[in-house]
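One structure, pasted below without further comment.
In this view, the complex is presented without one of its protein chains, the others remaining in place.
Entry: subunit A
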């Protein structure tokens, strides 16, 4: 029997996916803008962050209402809890995109280290793909796919460690590099954290599918 609840849940689900796609696109654009030294795009990303936050608030409000009015159980409950938990994480990924954009504007004009920027570019590609992938797994209810995020997150941890080491080397080699390399460090941190957030979402996708709460990212590496 089709219930009113199902229709509202379908709407909630659609809004969540829309927000997720928006954020996944934003993180990709912010890394690209950083590589292209594109201040205009960076500014756009900063300006649009508020819209992402608004979406989070709207989704949370709707979730609270649905819990209060329908007292959902079993898969219904898991789906709402998943959205409620994941939506905060998606919003934080949006904040990271904004922070990278702020760094993009900031770094302009300083001396730059091409080698490290290339590393950041590559890691950025991996991380934006992670965000897109985890949404695909959410949409297709793919617990196995979600679990595979653990491995990718590990690669990102190594790559950001590498950015960190290279940045420190560059600073040691030439004091002129300190300003740029500090930004590289920070951006490496944002990418690492975004990748951690993706594994959080992946954990909730697994919960939604199986009802089991798992830990996909037991890593101890703290970036900075």
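Worth a mention:
Everything below uses one rule, namely that contacts are C-beta pairs under 8 Å (C-beta built on N, C-alpha and C of every residue); 3 or more make two chains touch, one makes a residue touch a chain; residues count from 1.
Definition applied: contacts and distances are computed from a predicted model.
Its record in UniProt calls the unshown chain "ABC transporter domain-containing protein", which is the match among "LacI family transcriptional regulator", "TPP-dependent acetoin dehydrogenase complex, E1 protein subunit beta", "ABC transporter domain-containing protein" or "F0F1 ATP synthase subunit epsilon". Among A:4, A:114, A:175 or A:213, the one in contact with the hidden chain is A:4.
Considering the full assembly, A:69 is the residue among A:69, A:158 or A:173 that touches the omitted chain. Although one chain is not displayed, its contacts with subunit A can still be listed: residues 1, 3-5, 64-65, 68-71.
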